[in-house]
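Take a look at the structure below.
The complex appears here without one of its protein chains, the remainder shown in place.
Let's turn to chain A:
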Amino acid sequence: MFAFIVRRMFQSIIVLLVVGLVAFSMFRFVGDPIDNMLGQERTQADIDRLRTELGLDQPFVVQYAKFLQGAVQGNFGVSYRQGRPVSTILLERAPATLELAFVSGFLAITMGIALGVFTAIRRQGIAANVIMTVSLIGVSLPTFLIGILLIYIFSVELDLLPSFGRGETVMIGHWSTGFLTASGLKALILPAITLGLYQMTLIMRLVRSEMLEVLRADYVRFARARGLSDRVINFRHALKNTLVPVITITGLQLGSIIAFAIITETVFQWPGVGLLFINAIQFVDIPVMAAYLMLISVMFVTINLIVDLLYYAIDPRLRVDARAT
C-alpha cells in the first residue's frame, strides 16, 4: 500500500512538472505582455527595460525554473495586469468559483439522479419522454448560449434574477460567501444551472440506462415475484446498484466543473478564478496563467490519485497484483 502511494505520488509530480514545462513553452504564442503593460507612449527603450526587468528576454526554460523556484516557496509572482501578488488574487477569487461549483455540482447530482430514476421507471410516460428530449438540449447546446438564453428569459424578459455578478457577499475570515444574503443566493441560480446543466443531463442519462439495465436483472424480477413494493425495489435494490459507475463519473466531473467554469464565469461576470484566467490570457499575464494552470493540474492529479486509492481499497484484485510483483 505504502509503496503504491509513493509510486503514484512520484508519478503525479512528474505530471505536474511536464504540465508546467508545456505551459511555459506555450506562453510565447499567447502574445507579448509588454505592450499591454506600457501605455501608447512607450519608447523602444521602455520596452527593452521592462522585458529585462521581467526576465522575458530569457529562454522559457530559465523562466520556468525561476517560476518553480518561487512556487516551491509559495510565491507565484506578481500579476502583470493588477500589479498584486498572484497568491493573494487567487485566494480572493477561489471562494466564488468553489461556491458556484459546489451548488452546480449539488444540483447536477440530485436532479440528475432523480430525473434519471424517474425516466427509467416511467419509460413510456409522456413526461419522461419530454425530459429525455429536453435533456438533449443540455448535452448539445454550448454553455455560453444556454447562459445568454437564461439571462434573456429570466433577467431581461421576466426581470426575476440578476444577469451578472455575485450580489451581496459576506466575509467570513478570508472567505467571501454569497450563501448568506438573498441577493447572493439569487445571483447563484442562473450560473449554477448553466454550469451544471451538462453534468446533470450526463448523470441523468447514465442513471437512466443503468437503471434500465438493472431493472431487467433477475434479482429484480425475483423481488417483484416476492411481492415487494415498487418503492423498495426501485430505490433499495435497483438504484443502489446503479450508483457505482455514477460515483466514478461524478468524481471526475467535479474537477471539470471547477476547471471549466471559465465560460460560465465570463457570461455571468462571476468573479471567480475562471474569469481571472480569461483576463490573464487576454492580457498575457504570465504569472497568473502559470499559477492557474499549475493549480488546476494539481487538482486533477489529486482527484486521480484519490480515485486510484479508492479503487485500491475497493478492488481486492489490485492488492493481490501488488503483492505478486
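Here is the rule we use: a contact is a pair of C-beta atoms (placed from the backbone, for glycine too) under 8 Å apart; a residue touches a chain by one contact, two chains touch by 3 or more; residues count from 1.
Convention: contacts and distances are computed from a predicted model.
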Omitted chain (choose from "ATP synthase subunit a", "Phenylalanine--tRNA ligase alpha subunit", "Peptide/nickel transport system substrate-binding protein" or "Co-chaperone protein HscB homolog") - UniProt protein name | "Peptide/nickel transport system substrate-binding protein"
Touch criterion as defined above, residue of A:10, A:152 or A:219 at the omitted chain = A:152
Residue of A:30, A:98 or A:141 touching the missing chain in the full complex = A:30
Interface residues of chain A toward the undisplayed chain are 29-47, 49, 53-54, 75, 77-78, 80-85, 88-89, 92, 148, 151-152, 155-156, 159, 162-166, 266-269, 271, 275-276, 278-279, 282-284
